[in-house]
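Note that this complex is displayed minus one protein chain, with the remaining chains in position.
First chain written, first letter: the chains are A and B, and each begins at residue 1.
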Amino acid sequence: MRVTSQAFRTRAAVALKNVELQRAMAKAKGGFVDKRRVAIEALPEFEQLRSVAREIKEHTLSHLDYYLERFESQVIASGGHVHWARTPAEACEIVVGICGGVGARSVTKGKSMVGEEIAINPALENAGLEVIETDLGEYIIQLAKEPPSHIIAPAVHKTRDQVTDLFQEHHSRYGYNQRVTEIPDIVNEARQVLRDAFLSADVGITGANFLVAETGSTIIVTNEGNGDLTNTLPAVHIVTASIEKVVPTLEDATAILRLLARSATGQEMSSYTTFSTGPRRSTDLDGPKEFHVVLVDNGRSQMLGNEFHEMLRCIRCGACLNHCPVYGAVGGHAYGWVYPGPMGSVLTPLMVGLEKANHLPNACTLNGRCEQVCPMSIPLPKMLRQLRVREFEQRLTPARMRWGLSIWTYLARRPHLYQPVMSILVRLLEILGRKRGRFRYLPFAHGWTKVRDMPAPQGQTFQRAWRQSGDGSRL
Amino acid sequence: MNNNAREQILSDIRRALNRTTSLHKSVSAALMARLAGHSVHVQPVVETDLVNRFIAKSKAVASTVVTVPSLMQVPEAVTQYLTTSSQKLEVVMAPDPLLDDIDWPTSMKIERRQAGRQDVVSITGVFAAIAETGTLVLLSGAHSPTTLNFLPDIHIAIVRRQQIITHIEDVWRQIRSELEGMPRTVNLITGPSRTADIEQTIQLGAHGPRSQHVIVVDAE
Partner (left out) sequence: MAKSYKHGDAGRPRVGLFVTCLVDLFRPSVGFAAVKLLRAAGCDVEIPRAQTCCGQPAYNSGDVKDTREIAKQVIDAFEEFDYVVAPSGSCAGMLKLHYPTLFVSDVVWQQRARALAVRCHELVSFITDVCGMDSVDASFDQSVTYHDSCSGLRELAIHAQPRRLLASVRDLRLSEMCDADVCCGFGGTFCIKYPEISARMVSDKMANTEASGANNVLGGDLGCLLNIAGALKRHGSKIKVYHVAEILADMADVRAIAEGEEPK
């Protein structure tokens, strides 16, 4: 997927003016937040679980090689195959290779963010395969030829009317000529259309929410059941998963599962939590004959050793997106790559390069709501600030910003200069602004006055006023 | 290439963790012990009346539940459910021996196999049912094909009272003691299929069953 994060500012501005998008986002926002709150208030053990989950992940990450090897040997022992990919290109090559090896023509897919990250769809299509996304949200954006705008609700930016239009445009070839406008009918039409795809696909590709080292199981958590049709019906099941998804035991996975659905959708459990271990057994009546797991690194082993390693605890629940006021304002596409919102603003620069995405860590007020809700207690604001440090060190900070900052810090480090200079400035501003109490325009503060007035200062600095009041004795 | 990638990823991980080789014996022994310990972490409190908790939680996720006093009443419950939901008495049923004992009416057309496209109603037993969350546990196997849980519009699951367990972790304990390793598929099913992908409005019956019906057999 092309990285357009450098156009964040313009894309954000467009998004803010996009009426349909704003309507869709307004509908989504409150729902996620309220449902999560209710679910968490109903679980008194939530905070305890949070620290347990953190500890499980930290333990796993600090022995990541061991658990990956263990996972691998268990997959093999249960009759499956494990492939390792350093880069998206390697991962795609492996998946395309497996499909080619079984003479596959069509592929169904369950929602997978790693799949997006490695851009598996274009790779498969270039190899001549038909790829059908089966998660309703993913299906909608596949029809619209758009990337997901949310990690758990990929089509959250679409209104119902837009979906109606898309279905009308794309479903007439299956004989659906009626315009469906009601949600039940829209969902039903997708169900009918995708049935054929499920039943005729040669390969099913899913992601994984967890990999269990103990058993070699991969876990998917879904609500629609599409993931299960994808991993049960075709002859080959391929799982694309990043290396940090591994946890030691089924009990460890269970503890984190208790946080996942609650944080994501406010459910205690999603409708379907499915553990896949190897291919179908000899006496099974259904299930895939081949089971492959593609383990993707794509920069994660680097993160493990640096100040961003805590990001590897992320379970992709989306809570940070749902609670981010910037994400809520501009939607996911403005972020310009696969992962949006707070977690995306950390991951994108690390995965595609800071020089291609240095807007993202800056487009944040550091308000901390993301960290507050993150079930894995990931210090997202700290990491965004850390990326700004890198940006500053690599001299990627825009020149105007740098200049403004150095003038400020120069003065701030010299109180004896700062105070008289500021006194004059403040006095001047007060005189100019006294009448209205504010400025509609200030030449050096255009970014501010473009959208709001600048309040005028009261006229004296506190320091001066204080000395004049006899150090407060005349108060 | 593949092998290269494996070695490089593992060595990158080790370097990141400030190690040059695999783990020291004592460390890997500790890790093995951790794996073998299967220790359970914090669990939500679940009241002791497991049956009622399971029923309440199932209903909360939009499953429908009826209780019958014994296996003998199951056919009647199924018939009634299908009739009130205007379905034909045609089902595809898991080849589960536990369902063999039931005296199904001759008026019901039953096939014992995995599900196919045309099937509308499936009937299965369960491996267990979790009171904590109102979750059905189904394991793939000769007696329990996974397609039955997902392809038909209606999935009817028969849960015997003693199959209701407290927490999710109890499933793992039970699998370890009763089976040799994990089956191909473990399904934890909590309510019917649903989606909120259109305007964040919950709609049941996305790709999996539109209805999840549970018959609890309340016999000891």
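Keep in mind that, in the parts below, a residue touches a chain if its C-beta (ideal position, glycine included) is under 8 Å from a C-beta of that chain, and two chains touch if they have at least 3 such contacts.
Remember, it's a predicted structure, so these values are computed and weren't measured experimentally.
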* To do: Pick out which of A:Ile141, A:Val247, A:Met383 or A:Val426 touches the chain that's been left out of the picture.
  => A:Val426
* Structure fact -> Where chain A meets the left-out chain, the residues are 9, 12-13, 16, 325-326, 329-330, 362-369, 371-372, 385, 387-393, 397, 401, 405-406, 408-409, 411-413, 415, 418-419, 422, 425-426, 433-438, 440, 445-448, 450-458, 460-463, 465-466, 469, 471-472, 475
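The rule is simple: only the chains that are shown with their structure count from here on.
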* How many angstrom between the C-alpha centroids of chain B and chain A? -> 29
* Name, in rising order, each residue of chain B that touches chain A in their complex. => 1-2, 5-6, 8-10, 12-18, 22-23, 27-28, 31, 34-35, 38-45, 57, 61, 95, 113-114, 117, 133, 135, 140-142, 145-147, 149-151, 168-169, 172, 181-201, 203, 205-209
* Residues of chain A touching chain B in the complex -> 24, 27-28, 31-32, 43-45, 48-49, 52, 56, 59, 62-70, 78, 83-86, 90, 94, 134-137, 140, 153-156, 158-160, 163, 183-184, 186-188, 190-191, 194-195, 198-199, 213-217, 223-226, 228-229, 231-233, 243, 248-252, 254-255, 257-258, 265, 267-281, 283-287, 295, 297, 301-302, 304-306, 309
